[in-house]
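My structure is below; once you've seen it, I'll send some questions.
Here the complex is missing a single protein chain, while all its other protein chains stay put.
For subunit A:
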């Protein structure tokens, strides 16, 4: 079951959903709108390798915008800290962003129960698009789980900003 906006508001107030900062004007009928943080990460190499730690560089998104191009993956983050020990969040682009060709993830909009932090967005654009810090970019949805909950205790816990892939750690 998917939570309505009224329920997201109620569960946020009761502490069972974490969204910081929280503003009631971002509550939608069955989701909550969140905003783009101030930085993006890109990989230094063109060719990436699942088994290696692929080095990244951080860029501040200027107030007058950063132009994204289709040939690169950009990692950004939500401005809000988001998480829940009681519901499974998923997220996706706002339709306004999607209509300009912005993907906010490439097939993994699922957040584990018990994961708390700034969500890392996997930004990809179909055509060149300018993005701005603090823009309303995506929305988070909360789903009621069935069964006993085991909380997330993984490698991306407590993210403060965009996090590069740490998949190479799987192979150490």
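Everything that follows uses one rule, which is that a residue touches a chain if its C-beta (ideal position, glycine included) is under 8 Å from a C-beta of that chain, and two chains touch if they have at least 3 such contacts; residues count from 1.
Everything below uses one rule, namely that contacts and distances are computed from a predicted model.
Trainee: According to its UniProt record, what is the protein name of the omitted chain, chosen from "Histidine kinase/HSP90-like ATPase domain-containing protein", "ABC-2 type transport system permease protein", "Deoxycytidine deaminase" or "Extracellular solute-binding protein"?
Mentor: "Deoxycytidine deaminase"
Trainee: Which is it among A:101, A:114 or A:161 that touches the chain not included here?
Mentor: Touches the omitted chain: A:114.
Trainee: Can you list where subunit A touches the absent chain?
Mentor: Missing-chain contacts on subunit A: residues 1, 43, 46-51, 54, 70-73, 75, 88, 105-110, 112-115, 120, 122, 124, 143-152, 156, 163-167, 170.
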